[in-house]
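What follows is a short report on a single structure.
Removed: one protein chain of the complex. Kept in place: all other protein chains.
Each chain gets a letter, A and B, in the order it is written, and its residues are counted from 1.
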Amino acid sequence: MGIAERAKPETDPGDAAPLASDAGSRGAQRGLLRALLRRPASLLSLIWLSAVVVLALGAGVIAPYGSADEDLLHTLSGPSSNHLLGTDNLGRDILSRLMFGGRVTLAGVLIATLTALVLGSVIGLLAGYLRVAIDSVLSAIADILMSIPVLVVLLSVAAVTSRNTTVLMLTVGVLFSASVFRIFRAATLEVRQELFVTAARTSGLGDLAILRRHILPRLGSLLIIQGAIVASVTLVIQVGLGFLSIDARPPAPSWGNMVATASQTISTTIWPLIPPAVVIGLTVLAFSAIGDVAQQSRTGRGRPVGLGGSMRLVPPPVADDLGAAGEGSTRPTDPAASLLSIRALSVSVPASASARLTLVQGISFDVGPGEVVGLVGESGAGKSITARTILGIVAEGAEVSGSIRFKDTELLGLPEKELAKFRGTEIAFVGQDPAVSLSPTHRIGAQIAEIVRFHRGVTRAEARALALDLLDQVRIPDPKAAARLYPHQISGGMAQRVVIALALAGDPKMLIADEPTTALDVSVQMQILGLLKGLQKERSLGMLIVTHDWGVVADVCDRAVVMYAGQVVEDASVADIFERPLHPYSSALRSADPHLQSVGERLRVIEGQVPAPGTWPSGCRFAERCAKAVEACRAAPVELESRGPARLVRCIRAGELDMDADD
Amino acid sequence: MIRLIARRLLVSVPLLGVVSFVTFVLVSLTPGNAAYTVLGASATKAQIASLSRQMGLNKPLVVQYGTWLGHALQGDLGRSLITGQPVTQALGQQLGPTLSLVLLSLLVTAVGGVLLGVWSAVRGGRLARVIDSVSFVGIAVPSFILAIILISLFVLKVHAFPASGYVPISQSPLEWIRSLILPVVALSFGGVGIVAKQTRAAMEDVLAREFVVVMRANGYPRRSIVYRHALKAAAVRVLSVLGVTFVGLLTGAVLIESIFSIPGLGSLAVQASAQSDIPLVIGVTVTFTLLVVGANLLLDIAYMALNPQIIHR
Partner (left out) sequence: MQMTDAAPLLAVEDLSVDYHDRRGAKFRAVEGVSFEIARGETLGLVGESGSGKSTIGKAILGLVPAAGGRLRFDGEDITRCSARRRRQLTAEIQVVFQDPYGSLNPVRSIGSTLAEPLNVHGPKLATGEVRARVAEALRLVSLSPDVAERLPGEFSGGQRQRIAIARALVLRPRLIVCDEAVSSLDLSVQAQVLNLLEDFRDQLGVSYLFITHDLGVVHHIASRLAVLYRGRLVEMDATDRIWDRPQHPYTAMLQAAAPVPDPRLQAERRAAFSLRHSAFLAAQAPTEASRV
C-alpha cells in the first residue's frame, strides 16, 4: 500500500516506547520491543499505524483536497489521477477525507484506550497486590461494568451530551477498564504467588520494592497486550458510532460516517465503501497483530507437544556418526527372544530453522518378557526421550532413526493409527508426576472405565465393575468411594496408583514407567515400587523403569541400562553391575548416592554435570568428569562393546580397571 | 454452587439499579426536557412548563427516579413520549427479533468458533493457518461493514435474499430463517474469529499438559482426549470468552438491526435515543442489561458444571 511506503522513514520503534516506559523494568520491555520489531507481522503493523497517525496529523498539509471540497462533476468516481481513491456521492476526495477523518477516529481510540488502561491497570494492580478488603467491591463493580451493553449506553450518552465525542470515548474507556482491571488483578495475584516473590520477601524487600522489581516487569507486556486489544475493540465501536452519525458532525468526516455515506449509494457503486473499509480493517488488524506478538513473546511458547506430530522416520545416520551404525551387531542378546528390542535409536528435534539437535543417539537394548529393566542416569541423559519414543510420543518435528521392535512388529515407521493400537493394550505408560497425570475434569472411576471399555469392548456396567476391580488391584482402600473422586481430591501416592490402574486397563504385556516415584515421599515411593513389582510378577509384565536412583534399580530391576549424554554407556544384569560396575560413570553415579555412604565422612560426588545435547564432545562424553580419563579417551568416539556375557560397556579402559579401587 | 449463584444474583440487583439510575440521570440531563419532546418545537413556554409540572419533571431527580422505580417494580415502565404506547408493550414487540438475531448468532459463534479453534489447535499445519487467517479477517472486518458488503453482493447483485425486514417465526419458519441469514452471518463472523482464536490458545495450553501424554500413551482414543478431556479442561476459558462475546453481539445487534431494518430492540434504542424518548431509552437499556444478567447466570452454572474444582473441594 502506497501510504505505508511513503511514511516509512518517519516510523520508528519509539511509538511503543511511551507505553513501555511506565511499566518499570527496562530489560523485559526491551525484549518485548525487540520481539515486536523482529516479527514481520508486528513490524508491518507498527509501520502501518505510524503511517496512519502521520497522515491523519499531517492531513492539513499533505491531503490533496480539503475535507469538504465538493467536486460535483465527479461524484462517485473510482480511483483516478485527480482522486487517487475516488470520490463520494458529493464528489469529495475519499483519500483526503480518510486522512482528516482519521483524526476524529484515532483521537477517540486514544482517549478510550488510555482511560481503560490507566484505570484498569492501576486499580487492578492495587486490588491484586494489596488484596485489600475493597477487592471484592472492586470486582463486583467490574462485573457490573462488564455487563453493561456498551452501545446502548453510548446512545443515551450521545443523546445527553449532544454527541460530545470526548465524553463518549471516555465512557467507552471506563466501561472497558473493567476487563483490563480483571486481567491485571488476576495476573498480579498470579505473580504474587510465585516462589520468587516469596524469595524476594525473605531477601528483605518491602512491598514497594517487590512491586517495582518483580511484579511490574511481569505486567509491562500485559499493558501492551491489553492496549492492543482495547484499541482494536474501541476502534470498531468508534466507527460504529460514526456509522450511526454520532461522532463527527457532517460534513466533517470520520471513518465511521464515511462508511455510512458510502452505504447510502451501494446500489449504484460499492467503491466508496472500499477505502474506508480497508483502512479500518487494516488498522484493527494491526492492533490485534501487535497484541498477538506481545502475547506470544510473553508466554514464549510455540506449538505444544501434547498430541505431537507423528514422528518422521529417517535413514540411519552415516557410519562415522559416533558408532551408532555398528551397534546392532555387537549385541549378544537374541532379539527374537525379547519382548522389546531397540536398535541404534536416534532422535533429533529442530533446534532452529536450519539446525537439528540430536537428543539421543544410537541407543540399543532389550527388554525380555517378564524382565524389569532400569534405564538409569542423571537428568538430561535422554532417558525420558527414549522411553516416550518407544510409544511414538515425540516432539513436533522430531526425526527418528533405528529400530524399535515389539514382539514381531517394527514400531518405528508405523502410522500413528497403527501405533495407537499398541498403546495401552501391549505397552502402557506411567509418568513422573501423578498430580498432573490425570484428566482434571473427570471422576477417577469414569476415566478408568472409559479406557477399559475402549480396550475390552465391554458394556458400560461391566466397565465400571472392571474399573473398581482395577482400583482394588492397585490396593486402593474402598474403591467405590475413590472412583467418585476427582484427581485434585486425592494425594500424589493415590494418584499414582490410579495411573497404574488405568495403565493396566488394556492388559498390556509391557509397562514403561518414567521416574514413577521421583515426585513422591520415600515412604510412598516404597509402597508404589512394591505395588509395581507385585503387579509385574503377577502378570509377568516386561517393565522399563526410568530412574536416577540406584536404590530403585536395586529394589525392583533385573537389568540396568545406564545412559549418559544421549548414549547407553553400560548394559548389565543388576547382579553384575552392583557387584562390579565396568563403566566409570556407573560406578561414580552409584558412589555418589548419599543413601549408602557412611555418615560422618564427606560425601562422594561426581563433579560437574551432564553436557547438554549439542555440547557433546567428540570423544568419550564422560571424559570431562571421569577420574580414569586418559588422553586416548578424548581422541575418538568410544564404542559400546561386549565385556562378558550379556554385558556391554562403552569405555576404552573397561577391561583394565577395577572401578571400585582408587578414586 | 448455590452460593455462587446467589452472589451473581446479588451483583445483578445493584447492576440493574445502577444501569437504570445512570440512564435515568443521563437522559434527564438532555437539553430540553420530556415535555418539550412531547409537545414539539412549536409549543409555548407556558405549555411546556405546565406539562412539566404534570409529569413531575420539576421534582428532584431522585424523587423522579424513585417514582419510576416504584412503577418499574410493578412491571410498569411508563409510556413512550412519542407514541404513547406502554413501554413494556413496545419492548415486548421488539424483543422477539432481537432474541432471534442474537441467539442464532451466539449459536453460530459458539459452535463455529469452538470447532475451528479446536481443529486449529489439534491439527496444526496448513489447516491451522487457514483457520487463523479466517479468524484474522473476522476480527478485522466490523460487522456492520460486512453487513453492507453482504447486502451489496447477495441482495443487490444476486437477489438471493430479502434486502431487509423480518418475518416472525410464527408466520413462516422458512422465511424467518431467510430473513435472518445475512444478519446472522454479518453479526457472528467476527465473533467466530475471536472465539476460535481463544479456544485455540486454551486448547494448546491444555494439550501441552502431562495428562494428555499419559492418556495418549495408554491408548485413549484421540477423539476422546480432544473432545471429552482436553476441551472440557479448556471449557472455563472458552466459556468466559463466549460471555464477553455475547455482550459484544448485543452491541453489534444495534447496528445490524438498523442496517437490515429489523424491528428489534436495537432499532428501538437508536430511534428512542434520537428522539430523546426517555422512558423508552431507559426501558431498552434495562432490557439489554437483563439479557446480560441472564446470560451471566447461565455462564456461571455452566462453569460449575464443567469445573469440578469449584464444587468438589
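As a working rule, a residue touches a chain if its C-beta (ideal position, glycine included) is under 8 Å from a C-beta of that chain, and two chains touch if they have at least 3 such contacts.
Here the structure is a predicted model, which is why all the values come from computation and not from measurement.
Hidden chain, full complex: it touches shown chains A.
Listed residues A:E416, A:D507, A:D549 or A:E639: the one in touch with the omitted chain is A:D549. Among A:D135, A:D593 or A:E624, only A:D593 touches the chain that is left out of the view.
Touch with the chain that is not drawn comes from one residue among A:E194, A:E418 or A:D469, which is A:E194. Annotation: of A:V109, A:A294, A:A420 or A:V574, A:V574 touches the absent chain (contact as defined above).
Panel shows chain A; residues 25, 27-28, 31, 194-196, 198-206, 209, 213-214, 217-218, 378-380, 491-492, 521-527, 529-530, 548-555, 574-575, 578, 589-590, 592-597, 599, 602-607, 609 of it touch the chain omitted from the view.
We adopt the following convention: only the chains that are shown with their structure count from here on.
Each chain gets one centre point, the mean of its Cα atoms, and the points for chain A and chain B are 34 Å apart. By the touch criterion stated above, chain A contacts chain B in their complex at residues 140, 143-144, 146-153, 155-160, 162, 179, 232, 236-237, 239-240, 243-244, 259, 262-263, 266-267, 270, 273, 277, 280-282, 284-285, 288, 301, 303-307, 309, 388, 391, 393, 396, 420-425, 428-433, 436-443, 450-451, 454-455, 485-486, 488-489, 499, 502-503, 505-506, 512.
Residue ranges of chain B in contact with chain A, taken from their complex: 11, 14-15, 18-19, 22-23, 26-27, 29-31, 122, 124, 136, 139-142, 144-145, 148-149, 151-152, 156, 204-222, 224-226, 228-230, 232-233, 235, 244, 247, 250-252, 254-255, 258-259, 266, 269-270, 273-274, 276, 281, 284-285, 288-289, 291-293, 296, 306-309, 312-313.
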